[in-house]
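Every protein chain of the complex appears in place save one, which is left out.
Our next item is chain A:
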Amino acid sequence: MDSLIPFTTSGALVDCVDRKMLVILRDGRKLHGVLRSYDQFANLVLEDTYERIYHQNLFAEQHHGLFLIRGENVVLLGEIDLDKEDEVPLKQVEYHQLEPYHLKELEMKKRHEEAKAQYLFEHKGFSREGGEGDGY
């Protein structure tokens, strides 16, 4: 039976349905949830989703519920090993405690990217990031 479904694009996701999955989006967001459905574009339906943020050896979760993710924004979809899930050497803290650090980190990353883009533009002949149509 397995051999009838080619291991290409969304055919590979059949085995992931009803499993707890980690989804990483293009904007860097990490979502954990149960994959309930998908289609040929790898649009995903995630149930009981929560977003995780990390800072050093701490992490925090925020519950989001039912998600419908447009496939093109997905970078990675991976199954979570329920046996090893709780073995992470990280300490969980309250979301609101960690959020400021997470935001600061994001801000720093963004500024770093900007500086890099500026340098590439001025010295290496690259085009500017974020030009017309670049955001999509």
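Simple rule for what comes next: a contact is a pair of C-beta atoms (placed from the backbone, for glycine too) under 8 Å apart; a residue touches a chain by one contact, two chains touch by 3 or more; residues count from 1.
Everything below uses one rule, namely that contacts and distances are computed from a predicted model.
S.K.: Pick, from "E2 ubiquitin-conjugating enzyme", "DNA replication complex GINS protein PSF2", "LSM complex subunit LSM4" or "General transcription and DNA repair factor IIH subunit TFB4", the protein name that UniProt gives for the chain of this complex that is not shown.
M.R.: UniProt lists the chain left out of the view as "LSM complex subunit LSM4".
S.K.: Please identify which residue in A:12, A:68 or A:108 touches the non-displayed chain.
M.R.: With A:12, A:68 or A:108 as choices, the missing chain is touched by A:68.
S.K.: Counting contacts across the full complex, list the positions on chain A that touch the omitted chain.
M.R.: The missing chain touches chain A at positions 25-27, 36-39, 43-45, 47, 64-70, 73, 135-136.
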